[in-house]
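With one protein chain withheld, the remaining protein chains of the complex are depicted in position.
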Amino acid sequence: MTGEKIPVAVLGATGSVGQRFVQLLDGHPWFQVIALTGSDRSAGRVYGEACRWVLGEAMPAWAAEMPLLPSEPEQTGARLAFSALPSEKARAIEPEFARAGVLVCSNASAYREEADVPILIPEVNPEHAGLVEVQRRRRGWQGAIVTNSNCTSTGMTVALKPLLDAFGLRRVMAFSMQAISGAGYPGVPSLDILDNVIPYINGEEEKVESEPLKMLGRFDGDAIQLAGFRISAHTNRVAVSDGHMVCLSVELGQPTSVEQAEAALLAYRVPPAAADLPSTPQPLILLRSEADRPQPRLDRMAGKGMTTVVGRLRPDPLFDLRLVVLSHNTIRGAAGGSIYNAELLVRQGLL
Amino acid sequence: MTGEKIPVAVLGATGSVGQRFVQLLDGHPWFQVIALTGSDRSAGRVYGEACRWVLGEAMPAWAAEMPLLPSEPEQTGARLAFSALPSEKARAIEPEFARAGVLVCSNASAYREEADVPILIPEVNPEHAGLVEVQRRRRGWQGAIVTNSNCTSTGMTVALKPLLDAFGLRRVMAFSMQAISGAGYPGVPSLDILDNVIPYINGEEEKVESEPLKMLGRFDGDAIQLAGFRISAHTNRVAVSDGHMVCLSVELGQPTSVEQAEAALLAYRVPPAAADLPSTPQPLILLRSEADRPQPRLDRMAGKGMTTVVGRLRPDPLFDLRLVVLSHNTIRGAAGGSIYNAELLVRQGLL
Amino acid sequence: MTGEKIPVAVLGATGSVGQRFVQLLDGHPWFQVIALTGSDRSAGRVYGEACRWVLGEAMPAWAAEMPLLPSEPEQTGARLAFSALPSEKARAIEPEFARAGVLVCSNASAYREEADVPILIPEVNPEHAGLVEVQRRRRGWQGAIVTNSNCTSTGMTVALKPLLDAFGLRRVMAFSMQAISGAGYPGVPSLDILDNVIPYINGEEEKVESEPLKMLGRFDGDAIQLAGFRISAHTNRVAVSDGHMVCLSVELGQPTSVEQAEAALLAYRVPPAAADLPSTPQPLILLRSEADRPQPRLDRMAGKGMTTVVGRLRPDPLFDLRLVVLSHNTIRGAAGGSIYNAELLVRQGLL
Partner (left out) sequence: MTGEKIPVAVLGATGSVGQRFVQLLDGHPWFQVIALTGSDRSAGRVYGEACRWVLGEAMPAWAAEMPLLPSEPEQTGARLAFSALPSEKARAIEPEFARAGVLVCSNASAYREEADVPILIPEVNPEHAGLVEVQRRRRGWQGAIVTNSNCTSTGMTVALKPLLDAFGLRRVMAFSMQAISGAGYPGVPSLDILDNVIPYINGEEEKVESEPLKMLGRFDGDAIQLAGFRISAHTNRVAVSDGHMVCLSVELGQPTSVEQAEAALLAYRVPPAAADLPSTPQPLILLRSEADRPQPRLDRMAGKGMTTVVGRLRPDPLFDLRLVVLSHNTIRGAAGGSIYNAELLVRQGLL
């Protein structure tokens, strides 16, 4: 990228994922935020006043002064938009932007299940970006909607990809312990989580059981053929600020030793299409050998929050392999993932 | 029980499980504490001074004044002893008591794997108490060692028993989120658990994978025949004070609907041998129908901490059934369980 | 009390303080709940379904089945009502009940500052109940409104009373660390309090600086003469479920040693008018001598949550005395306090 930065908008900028977009786009080498949108209630106020900032990193000075706009394409004037809208609003608003020629990189779940909308993880399935052309053709849009996956699915999908490639996958049992930031702000009441665990997250298990099959599926130029393995998910909320942990028991397609699995994880490389982008994780996968890692507080910021941290690789008495995966849910699993998606799409000339 | 109470000792009374023994034995209808033992370092001081009490319930006044004795049978003078000794000390000390004619109800893991030592859960396997006679015959002891199970194994074993009886069990995937009190005091450093999860507990997965097979095995009058199913465990430490949660995926011996499983759990009754004892849980199993229960803070004190709380009964895409089990780890899973064991043994005339 | 129990209503029963009323009134020797009221939104549903129960103690079975009524006197049919209404609703609704002949024991702050409305702490100022007659005369009500104090003011007022009586008070510096349950449910978002402290609670410092002066004032048969000392308050929210801690630096009316202060605290007795009631705290004040007590988790349930726990009595380099006070904010500082107030009023024939 040389010359001018690409002007971008952040839709739904006041929520916790919206704040992550603002924070991660501060100083981004390719993108410059020119518009922030908020709810009708907050529109007209400046961001610094309308937004209850919940991140430990300070709000960028430029953002504090920006007026909040309504979420309408003609108001924002950017050809690339990052959407942190709540899912029900995303359902109505994102197509308006796409129709108006805007490429929407969305964190919302509203369109993830549509056949012509890709769920991208550039390290895993950059070729799924090809669906954008299908989508444009089918819908007659100049823009497009591209999604990133559910924050719990993300890390486990990155960790499963090298295993799928090397050994095949049959069955995956996934148990999550998820951070409160995944529920947004105000989100989880403190009385519900202090000295407690909540063994339920509305709609989450369904997403974790289906999204990885799409992301790990094969794009045949026209549609995604879902991956053929099956997933069972138990999802839980724990008293952690950021960082989703997932314990996995994995049945592979062939007999595999822990050493072979470890070698496959270590050998996996970012596909060339997604390599050397500003948000490419470094490293892609960090394999820890200590008995008690990964841990959210210690490992979530690996690779600036973009690295997938894997540990406790060991045999499974029932399936083949057990492992633990940690991924930063509002960076790699949300705003950071969407930005990485946008970088991929820009490089591929899809903007 | 009429007349005099049975004098009992608590071995290792100053630790967190020892404290639970003291608290739960306060006002017990059958047992009266006449001796508390501590480490060499604390022996000679009174309990109220030597013990850093960590429970929310107040220390009983009678305990505060008791002198701490060394852990030697002739010093304690009780024929029934509850052991909260650390495992390595239990290995040396408990046989001395058993040899001296004392019935030791132990929370330590030191002897759980010995073929002639029962791991008792009275609601589940009261007939295993018969091993006491085998043990006495084989070892020439007047007393005996009887153990309760690992605090994580306890709740899941109670929940699995009705399923095993009704449908048979093939495979169990167990994923735990365990309370910090399970590690004793000082136990888990706060820097390790605030805003964090530790995906590892030393030696725990091995116990969770083996103890239920013994407890759910068949006593043939001479030995325990292990149950024939297999378990895979992922054990984790979370920021919860009391109450171990376990998510289970269960493969049954035959096709079973959620309704049938629910009916089996609801129909299960405490075996007559273990019914109507002072510590018999009421109810034995509490089945919750809300989507987000059980939760440690809200459910751990069900049945005074002796009830096993089960929820989220639902189909499993890979196995047959998913459920969540909660059990109070220092009551049902430790001191309360040992006291219940002692009540069973007294009723059976094994004291 | 012999014979029939007194029928009572709980207004605003679904919130966290409303739940405490329900839980504490379960099995109360004098009072029987005949009506629970909720918001317009919840009216018509049964309590067990409309209420998201947040207490570790189970919801009483009788409450689960009760229909929620609107907060109107003719609907509830009780002559005694406990109000857990939010303050703005209390302002409109409580006078309707009082006008209709109902004695309202309120936890809301709406009327605490009215000259003819007492803020009662029976251990401290039972004679202030005399204001009820003044209020009835002045307002022409058959019923009345009687309040308990702000949950932070309560414990410190109990602890200051013996010092005021014995030595006089000049200046009090109060620093609080308050539990999340004080903000109700959903209340404090977990992202705001995990690994954090919030040094601000809206309106709290004003209450802590004024209410104790009224409660420790003198009732002259017609009005309260405010106590003549002054208070400065710093109020903070911390990650504690229940139990408000207050650090106090106290300037007394005369030179006083720590031993004299301790003796005054130990010698203080519940006034006869408030003694031997069902909710009379036992003990009234618990003085702890350990260097590191009181602590919320260990001490909040002293005296079933009604006892004021005091510790760290020591000299102050600037004033005379430093101490730490702990009081259970939703029991002694809210629902339990209101129930104790009602018991006092019933005994005094003011129902």
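Each chain carries a letter (A, B and C) given by its place in the written order, and its residues are counted from 1.
By definition in this document, a contact is a pair of C-beta atoms (placed from the backbone, for glycine too) under 8 Å apart; a residue touches a chain by one contact, two chains touch by 3 or more.
Computed from a prediction, not measured in an experiment: that's the story for all the values here.
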Given B:Ser16, B:Thr152, B:Gln178 or B:Thr280, the correct residue touching the omitted chain is B:Ser16
Full-complex touch with the removed chain, picking from B:Ile34, B:Leu194 or B:Val258, is B:Leu194
Contact with the hidden chain, among B:Pro186, B:Gly203 or B:Pro278, goes to B:Pro186
Of the candidates C:Glu57, C:Glu127 or C:Asp195, the residue in contact with the absent chain is C:Asp195
Touch rule applied to chain B and the missing chain gives residues 16, 54, 180-181, 185-195, 239-241
Residue list for chain A contacting the dropped chain reads 53-58, 194-195, 241, 297-298, 300-302
Residue list for chain C contacting the dropped chain reads 171, 173, 175, 177, 192, 194-200, 202, 209, 230-232, 234, 236, 238-241, 245, 247, 249, 291-298, 311-312, 316-319, 322, 324
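FYI, only the chains that are shown with their structure count from here on.
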The chain whose C-alpha centroid lies farthest from that of chain C is chain A
Expressed in whole Å, how far the mean CA point of chain B lies from that of chain C is 40
Rounded to the nearest Å, the gap between Cα centres of chain A and chain B is 42
Whole-angstrom distance, CA centroid of chain A to CA centroid of chain C, is 47
Going by residue number, chain A touches two or more other chains at 192, 194-195, 239-241
